[in-house]
Structure formats: structure tokens, C-alpha cells
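Dumping the structure here so I can ask a few things about it.
As you look at this complex, bear in mind that one protein chain is not there, while each of the others sits in place.
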Amino acid sequence: MYGNAYIDPNEKANAMIAGEDPIKLAEFEARIARGEKIEPKDWMPKEYRKQLIRMIEQHGHSEIIGALPEGTWITRAPGFKRKMALMAKVQDEVGHAQLLYSAAETLGKSREDMTNDLITGKSKYSNVFNYPAFTWADACIIAWLIDAGAIINQVANAKGSYGPYCRALDRICTEESFHLKYGHDNVVTLATGTPIQRKMVQEALTRWWPPIMHFFGPSDKISQHTEILMRWKVKMASNDDMRQQFLNMYVPKIWDLGLTVPDTALKKNEETGLWEYTEPDWDEFKRVINGGGPCNAERLAVRRMAEERGRWVRKALYNASEKYVTPLA
Amino acid sequence: MNSIALKELLYKMADDLLIIGHRNSEWTGLGPILEEDIAFSSMAQDKIGQSQALFQLLHELGEQEPDTVAFTRNANQFHNAQFLELPNGDYDFSLMRHFLYDVADQLRFEFLANSSYEPLAKVARKIKGELKYHVFHANTWVVKLGNGTEESKARMQTALNEAWNYALGMFETSEFENDLIASGVFVGEEALKKQWLDTIAPIIEKASLQIPSSNTWAPVFGGRKCKHTEHLAPLVDEMSEVFRVDPSAEW
Partner (left out) sequence: MIKSLDPRITREQIEENNSIEPLTPMDNWETYEVFHQKKRGDQHMHVGIVHAPNPEMALLFGKEQYGRRNITANIWVVKTANVFACEYDDADMFETTPEKQYREAGGYKVMEKINKYKKAQKTV
């Protein structure tokens, strides 16, 4: 088998697995096919490690940046209950960043390197957080519908192949049930409240609908690349599938509140069971994710500020005799 | 028992907790490292929850609903010590304030656990446990930073110097001190202050820091009589901005 299983690195389709030991690769793929998890010290293809680091790291960055739009309203939350709940929610985002960075660390990238890549703009995060939370109602819409989108993504990825990421996602999914309930409760309160409150939440929904439709990304290109990532259970569901899931679960709930979604083409095709909608502007998506959005500059400037302000604290407690070891699980 | 004296006591405690909880919540998402960000936010939430519990006691004594009282008063109606409304500054000042206030707060609730006013004693007994963590956190940080680098030591000493007279202002006495003491509701600010000084001294020493010399002590009073710095009005405006859009609405 060894002799016959040479993988030609020049064949385009095989670029991802070029140079990998074919026997180890086969065992690795068989393990995943059996539904078993890959743990940090297991043999893994270089591309698997690379893709996972990128994915988990970006997910972590999305959480810490995601703390900022809702954080906008922490000091102005109306009433005790909302004040404490919003603090807890944003705290959870910070906690999720911690869990996700920890999972990525098991693959060999340090938290310092990940932070540096975030604040220099090298690593990406979820585009949706490059938009401004203009009003209290924006914070509520984000808490409901963006978290809803994130949950669909997370539930899918929790069935992935990499142990530490799955364990982090299990913890995260549990906390997200509070987020979803909190978000929905807030939107319902506004939508069923005073005329001013109804207006505020409708305007917020109108504002946030395009970024929400962008949330799952453009339709996946069918490629060898995607196929391999799905075989390795790194990519668990197609962008379109997740978008359909989201629309199916949440558009009826939005309409239930008498709110209007700013897309006249939005409707469920009863024959196919699929939702039809105006194709989002993917050029706009590209423009924003590459730095041209309303809040990109601010988000990263804030993270740089926070890191710099805290540097003396971290330095003060640093002990030269300590040694960093890659986490095990 | 003098109900005005009791209400005044509850108002100042509730306002202290609300204002410091609000200030500390400003760090959420912006802390020096993720793990500490998370810890500091938990404590800020605790403080706000404790504030709500005390406003609830006030409500049972005839004051309005907690949300209404907390989110519709003006700055010149607040009874918090000026110490707590000061801006956060850097993490050095925020931690030092956390230490000086939380130690006093824990001692205050320890005393109140034996208050003759049972509803307050009940709340105090419940809150005491939470404060153990807050004080453990504060003590650990002050000691570690005081003994850290030259920079951290200098920052913590400066923070202590700047905070000191404001901290002493936490113990501003009420005209009803004797009533409160005589009726067994509370041991009074003097007793609390003495206990506080005894408690913080060993921690400050362990942190290689120095309390300002007593001939420079000049407590900053006024907060208890609703006299505040220029920092409180903007804080209150910000805190109540959304609520005031419609104070009668459900949020």
C-alpha cells in the first residue's frame, strides 16, 4: 500500500494533502469518518491544523470584537434587570473569546500571536461587527438575531472533528441559550411596547438586515478545497444551508411581532421549502471585510488601546521563571 | 426606630453600590487581560444586584420602585460618596478603589448581618458571601502589583495617595448616627472606619505600599448630603439616557 499510495503534489486537487504520509492520512480520515475526535497531540495534516487555527482564531476574534457593539450600551441599559443582563452577555462574549483562543492554542499558536494578528488587521473576524449600534434597539436586535446566526454556526461546528474546539463549543452553546432568550425578550418588549419603542426596534431591524443576510457569507464555491474540509469535518454545513436554517427559524418570529423585513422578495417557496430573497450585495460585503466598513477602524483601535493600557499590568505580574507549554486539551 | 435614619442609611449604601457598579462595568470588554475582564465584570454585576436589593428594601419602606428611584433621580439627589463617582482612570486607580471600597463594604455588611432591622440583616447575610470573593480579588491584586515592577509599585502608590482622602470620605457621618447605633440598626461610621483602617493596614504593608501620613488626612465629605463632583451629573445622565426616553414604559 505504501508504494502505491504516493500522492502527487503537482496535481491541483491534491495540493492540500501534498507531502503527507498516505498511511497516516488514511488513518486520520478513517478516525474522523468513524465520528471520533482528533486531539491536540494526534498526527494531523498540516492543512488541517492551518485551517482549524484560522477558523477557531477568527471565531475568537469575532467574540472579543463582538463585545464592542453591544458594549456600546452597557452604561445606558434601561433598568436594573437589563443593566445586569447586558453586562453578563458582553462578559460571556469575552469568556467565549477566552475559550476559543484556548482551543486554538492547543494547535500551537500562542494567544499573543493571535492578538497581534487581530490588531494589525492580518486576521479577520465576523464582518457583522463592523457596523454601528446606533440605538438601544440595535443592541437588542444584535443580541437576538446575530446570536441566532452564531448559534446555528456553532451547533453545526460542535459536531466537528477537533476535540478542543468541540468542547469549547459545547460550553458556548449552553451560554448562548441565555443570549437568545435575552435578545428575543428585549426585541419582543420593544416591539410590543410604546410607539417610540416600536419605531426604534423597526428602524434597528431595517438597519441590521443587510449585515444579517451577509452573516453566513456568500454561497460556497464547490471546490476540492471545500470537499476536503467537509470530509475532515472542519466545515460542517454550507453557507446557504445555514442561511436557510436561519431564515426558516427566525423570519416567521420577526413577522409574528408585526415587524417588517426590508426585503420585498423575502418569502418561503412552499414547494421547495426554501426561502427566496434579494441576493445580498456581496461587493459591499467584500468592501467592508477588507476594512471599508463604518466601524472597522474603531474596532481595532479600541482593541489596540485595551491591549496597550493593560500592558503594564500584565508585565508587572510576569515571572521570568514561568514557562509556556502548549495546552493539552 | 427612626425611619428617616434607616432610609438615609439604605440610600447611601444603595447609591454607593450602584455608582461603583456602574463605574466598574465600564471596564467590561476593555480589561487588561481576558480572564481579569471576566472577573471584574462579575463583581460589577454583583454590586448592581446588591444595589437593587437595597432599593427593594427602600421600596418596602414606601419609596418608589427600584428602577424609578435609580434611573430618574438627578445627580443632586444621590447619596453616594464622591469617591465612587470619580472616573476610572487607569487600572491602577480602579483596582485601588475596588480594594479600599470593597474592604469597607464587606465590613459594613458583616456588621449589618447583626442589625436589629431584620430585612436588612437578611440581605446582609446573603451578600456577605459574595463579598468574600471581591475582597480576596482586591487583596490579591493590590499585593501582587505593589510587589510587581517598579512601574506597578509606583502606580499603585500614586493611586493610593490620590484615593486616600476620597476613601476617608466614605465614612461621612449622618445626623442620625446615634439613633442608628442606639437602636442597634448599625454600629456607625466611626466604628466602621476604625475596623477598616485595621483591616487594610496589613494588606497595604504586604503590598509594600504606604498609607499617606495622618497629618495629611483630609476626608472629602459632601456626597452623603448630595454634594457631588462634576463627574456625577454626566454619569447619571448617561446611566438614565435610555430609561428616560420613557420612564413609564417597560424596558
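Should a chain be cited, it is by its letter among A and B, assigned in written order, with residues numbered from 1 in that chain.
One rule holds in what follows: contacts are C-beta pairs under 8 Å (C-beta built on N, C-alpha and C of every residue); 3 or more make two chains touch, one makes a residue touch a chain.
Here the structure is a predicted model, which means the values were calculated and not measured.
The residue touching the chain not shown here, chosen from A:Leu180, A:Ile289 or A:Leu317, is A:Leu317. Touching the missing chain, out of A:Ile32, A:Leu107 or A:Ala133, is residue A:Ala133. The missing chain, though absent from the display, is touched by one residue of B:Asn2, B:Ser42, B:Thr68 or B:Thr173; that residue is B:Ser42. Annotation for subunit B: contacts to the undisplayed chain at residues 26, 30, 33-36, 38-39, 42, 87, 133, 136-137, 140, 144, 238. Although one chain is not drawn, its touching partners on subunit A can still be listed: residues 39, 41-43, 68, 71-76, 95, 98-99, 102, 105, 110-112, 115-116, 119-120, 132-134, 167-168, 171, 175, 297-298, 301-302, 304-305, 307-308, 311, 314-315, 317-319, 322-325, 327-329.
Here is the rule we use: only the chains that are shown with their structure count from here on.
Those residues of subunit A that touch subunit B in the shared complex are 64, 67-68, 71, 73-80, 82-84, 87-88, 90-91, 93-95, 97-98, 101, 136, 189, 193-194, 196-197, 302, 305-306, 309-317. Here subunit B touches subunit A in the complex through residues 22, 25-26, 28-38, 41-42, 44-45, 48-49, 51-52, 55, 66-67, 70-71, 90-91, 144-145, 148-149, 151-152, 155, 238-239, 241-243, 245-246, 249-251, going by the rule given at the top.
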